[in-house]
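Just passing along the structure, written as structure tokens.
Partial complex: the chains shown occupy the same locations as in the complete assembly.
Labels for the chains are A and B, by order of writing; each one numbers its residues from 1.
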């Protein structure tokens, strides 16, 4: 089964989408199977990270922003602004697709794991994830 | 269903393989499902990136080459030359497997997304990707 969800971001940052994905799994009524998520963009990405302490996500964002700064003279691809090319690099270093087993009708994530959409562009925008559910 | 494709690279760089994977999906006649790709190497990798403006890919390659330079004195694994160990690091930072939903008989990629094989070795060689297609 294929579904898709839209997430409207409000600028750079990690947006938890675990509940959105769980809702798709629940609606499909799948007890045991596999849930695969693809984000249909190359300037935003996916990651599974700690969803308890927000300081972990803040540090992660700041660390990656420092590794891939906007004012890098190496970048020539600047058509959409200085945050364009860093977004592609950050996406390449994280994930575009994730596959999560489903057990007992729920995503089999660890106790502290959440699924996050990582917006790398300064300006928020609607982002689409395609979800495949299989047996 | 399992298939495999061989891509002959001509040195370092990003090689788009979207059409090759689409051809496998089309031949299998799958309307809705999941396509998983594994690259059977540890000195080349996979990534989903922008397939419109080639400057984005060029910047991405140059950025990663600068992050993981060949002449790093940290590297002791040099049996196959100075580009050997950087290749493994680059592969670990990108992807070895990707899973892409299939909808309407086609890969459900975003409008600007392409699947790329990323050759990290200086010398081109034949590379094999194994493809699994499921319902």
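Just a few scattered comments:
Keep this in mind: contacts are C-beta pairs under 8 Å (C-beta built on N, C-alpha and C of every residue); 3 or more make two chains touch, one makes a residue touch a chain.
These numbers were taken from a predicted model, which means no experiment stands behind them.
Of the identical chains making up the complex, 2 are displayed, while the complete assembly in this file numbers 3 copies.
Keep in mind that, in the parts below, only the chains that are shown with their structure count from here on.
The centroid of the Cα atoms in chain A and the matching centroid in chain B are 20 Å apart. Of all the residues in chain B, the ones that touch chain A in their complex are 32-34, 36, 47-50, 53, 55-56, 58-60, 62-64, 66, 93-95, 98-103, 108-113, 134-135.
By the touch criterion stated above, chain A contacts chain B in their complex at residues 1-2, 34, 36, 38-42, 68, 72, 74-77, 79, 85, 88-89, 91-93, 95-97, 99, 128, 130-132, 134-135.
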